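Could you have a look at this structure, given as structure tokens, before my questions?
For this depiction, one protein chain was excluded, whereas all remaining protein chains were kept in their positions.
By letter and in written order, the chains are A, B and C; residue numbering begins at 1 in each of them.
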Amino acid sequence: MIKVGVVGGTGYTGVELLRLIAGHPQAELSLITSRSEEGKAVADMYPNLRGAVDIRFSLPDNDGLGDCDLVFFATPNAVAMHQVPDLLKQGVRIVDLSADFRLRDNKEWSRWYGAVHACPEILEQAVYGLPEVNRAAIKEARIVANPGCYPTAVQLGFLPLLKQNLVNTSSLIADAKSGVSGAGRGASIGSLLCEASESFKAYAVSGHRHLPEIKQGLVQAASMDVELTFVPHLTPMIRGIHATLYADLTVGQVDLQSLYEEAYATEPFVDILPQGSHPETRSVKGSNYCRIAVHQPQEGNRVVVLSVIDNLVKGAAGQAVQNMNIMFGLPESMGLEAIALMP
Amino acid sequence: MIKVGVVGGTGYTGVELLRLIAGHPQAELSLITSRSEEGKAVADMYPNLRGAVDIRFSLPDNDGLGDCDLVFFATPNAVAMHQVPDLLKQGVRIVDLSADFRLRDNKEWSRWYGAVHACPEILEQAVYGLPEVNRAAIKEARIVANPGCYPTAVQLGFLPLLKQNLVNTSSLIADAKSGVSGAGRGASIGSLLCEASESFKAYAVSGHRHLPEIKQGLVQAASMDVELTFVPHLTPMIRGIHATLYADLTVGQVDLQSLYEEAYATEPFVDILPQGSHPETRSVKGSNYCRIAVHQPQEGNRVVVLSVIDNLVKGAAGQAVQNMNIMFGLPESMGLEAIALMP
Amino acid sequence: MIKVGVVGGTGYTGVELLRLIAGHPQAELSLITSRSEEGKAVADMYPNLRGAVDIRFSLPDNDGLGDCDLVFFATPNAVAMHQVPDLLKQGVRIVDLSADFRLRDNKEWSRWYGAVHACPEILEQAVYGLPEVNRAAIKEARIVANPGCYPTAVQLGFLPLLKQNLVNTSSLIADAKSGVSGAGRGASIGSLLCEASESFKAYAVSGHRHLPEIKQGLVQAASMDVELTFVPHLTPMIRGIHATLYADLTVGQVDLQSLYEEAYATEPFVDILPQGSHPETRSVKGSNYCRIAVHQPQEGNRVVVLSVIDNLVKGAAGQAVQNMNIMFGLPESMGLEAIALMP
Partner (left out) sequence: MIKVGVVGGTGYTGVELLRLIAGHPQAELSLITSRSEEGKAVADMYPNLRGAVDIRFSLPDNDGLGDCDLVFFATPNAVAMHQVPDLLKQGVRIVDLSADFRLRDNKEWSRWYGAVHACPEILEQAVYGLPEVNRAAIKEARIVANPGCYPTAVQLGFLPLLKQNLVNTSSLIADAKSGVSGAGRGASIGSLLCEASESFKAYAVSGHRHLPEIKQGLVQAASMDVELTFVPHLTPMIRGIHATLYADLTVGQVDLQSLYEEAYATEPFVDILPQGSHPETRSVKGSNYCRIAVHQPQEGNRVVVLSVIDNLVKGAAGQAVQNMNIMFGLPESMGLEAIALMP
């Protein structure tokens, strides 16, 4: 059994992580910390966990984290970086679900996150936890930077095209739509049911924090610079991301369907749909799958990729558990076999 | 492994049953029949099952049903009763999720379902599959009549009061609210998103088919006649039933909280919440729990019980699997441990 | 033109009031105050008002309120009572949409609202602004206490029965369901889309502030004491209240349909639906109607009344404008003719 600690488990990513850990046959939730909820039973906050999780929130400075085999950080950005160095020294392995270790360039990080990075020296050893790209490195990693939700959906959708140099890298557009849980459990007016339901809007068109993270991954795949327009939207539902990706083909003829099927043939959690399909976000609700369809409308030179994930699972907690499985030599799908809830 | 057949698995109850069977360690989906979808891969209809269910729909008259250990009927009402006698003769055990075998009185059944019952002689051996009431009989049953969704939530909420004769049995009111999946997957205008979302309404106030089923159970628990006003409502969400139950106490002082906690102390799927709680339907979304809270507002003589279930799980497919587990001597929670999806 | 001021127009009741005033041919929005939003253009906060409302929020202590013919208070409870005495002295007429002047008994008010009333001497002259009950008094009132949303739906549903002494007054139950806008625009976790959508729950079963307000009205109509169990619920939609009302008839035969039709025959905003109907909340979305249907299930002695309103219109801002029309001798429907938005 892996002894697991969770720091900051009161948000949506946190409760999803608890749900997955509680159902994982080889992980044991050892402690969960929250400064604001110390002493409260986790199941009092999240009644769905009644009967499944019976521990209480403890203070974040609890020594217990050092006794864990693995600590997940489900904290706001710029928190984990203050605790990680110490825990690494104690031999604890880390999966950070926040953005602290996702960008390799700490100046770029500072520019987008508005803070000085507390441990830039650790960025180098942090492995970007997209298993479909970095599986081998994740296996050995002391610290894994769990990807953002948009970056997961967008990268998995674009990668086969970029790796094969099939598209004009200055033509990339990611028009992404997210359910409201992506905004977290903070009590902000914009996330109220009366504000966010029965409406649809774009946000952060001038620049979203996930842009540099996505670009970093695309540049690596393409082995050249890329230009990307990334427009996130808020869609009136709880879970799910749908990324609609556009790129201009630079080659005349290419069997896109085969390209995608082959690229992900051995991946346990990437499912390429049959030609002509339109994946629905609900087909992955509560599951760790990314479902993808690829189109070439009217046989033109523009390719359209549709990529869906559950932002809280493959886009956060599920991917974190997938990374844990890889890090500890477990079957990669362990604890992640749940079928999407439909309807 | 239990060889399982499913008749009529194209509706919401059906797909939920498939989801649960696919994740059940001791059940194996042997065949699924549908007249209209014959030959179609199940996962083409329900993409959430891709990778988990790889069989195709076959014709209902397929001999294969006779080879099953257990057949679930997830058919419209008045279908199962035509196939059940034959299957019983072949030694197949049955869990019928439709209403065909729920009422003991076939004249009452005819009155509410508008048809002559095809096999009234079998009604006697059919066991009403509410495990909290009939566990022993279910264990031995050849055919289990799986309860309706409203009847499950309402009966579990009222039973402790009635068994102890604590309330005026002519004062019972069940004000029940259901998500739209309760109306099934039929293409009816009333279930369109544009008709049923952003709105709330009562329906069938003059008399709903679940009324006689609920009364039958309450009469049995009370060992006397009861009068019940049952008003179902449609609430703009997919899953969940919330029953708000009212009854007039006939005794002066009673510790309702203890009464309920004791009544369900050993039940794996009935969870009595702490005093003063208000269960949310989402706390059971995708899970087999019934969560109940009991109130006595302003210390008056009226008791208010709040009872929530997921109509597709404890109100249908989950309870069916629970019945299967009991029938085949398996741990009652097997395959039903999934934690509710929240948010 | 009536010179209108609005105090505290940043919540949902406020923006709805602005929408109605902007479209009212005889009312002119003179000023709107908000301490927190001073200087901000109203239409920057509520883009739906772009092109229709071009003023800015000003400070609440602005002298301008004294120059108004009518001031609406759309403030949280316990605010209006501090400003009202002064404004009355200046000859300004008041419609208070908060609860400060709804209860005639200031001790009862203190018990439920947790504060000492600042001007109990004014309670006597405050008229409870339910036009269907108090039209004549409203006409002459200096200050109108605009009813709460639940109290409007519940009273309009119960009144015909109580006025005619047709029911057992200790048998009353109001099972009420509200959209989330009833909780206001405050940034509370419980009102987040991810908390309140796809779920249904009761709340405040032990006692809700609208209980004494409703009882006060029912007692007056019945001319005797009444016992009422009032259970409010949160339903996953923005607007609408559905009250399901239960009472035991004390008379053998009564034509309930005619009773209701006659009771409201001349009312511009109460619409009795044909026998057997089930009103939907969406049929009044954005409109000032209350739609009611009355049932006597299975010819028993229990009557079930279904009453729906838009909580922000007939349950708040629309009723406030209706009161204004009465106070100023205008046609009662002026500015309130808009048809409900459907779908």
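Here, a contact is a pair of C-beta atoms (placed from the backbone, for glycine too) under 8 Å apart; a residue touches a chain by one contact, two chains touch by 3 or more.
Values in this document were obtained by computation on a predicted structure and should not be read as measured data.
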For the chain not shown, which residue from C:R93, C:K215 or C:R239 touches it across the whole complex? C:R239
For the chain not shown, which residue from A:A137, A:A187 or A:V231 touches it across the whole complex? A:V231
Spell out, residue by residue, where the missing chain touches chain A. 173, 175, 177, 179, 194-195, 197-203, 205-207, 227, 229-231, 233, 235-240, 242, 244, 246, 276, 278-282, 285, 295, 297-298, 300, 302, 304, 306, 308, 343
In the full complex, which bits of chain C touch the chain not displayed? Write them out. 12, 15, 19, 22-23, 46-52, 181, 198, 238-239, 271, 273, 279-280, 282-287, 289, 291, 337-343
Even though one chain is not shown, chain B touches it at residues 12, 180-181, 185, 187-189, 191-198, 236-238
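As a working rule, only the chains that are shown with their structure count from here on.
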One chain pair leads in contact pairs, namely B-C
With chain centres defined as mean CA positions, report which chain is farthest from chain A. C
Quick one: report the Å distance separating chain A from chain B, using the average Cα coordinate of each chain. 36
Approximately how many whole Å separate the CA-defined centres of chain B and chain C? 39
Would you kindly tell me how far, in whole Å, the mean C-alpha position of chain C lies from that of chain A? 45
At least two partner chains per residue is the criterion; list those residues in chain A. 12, 181, 198, 238
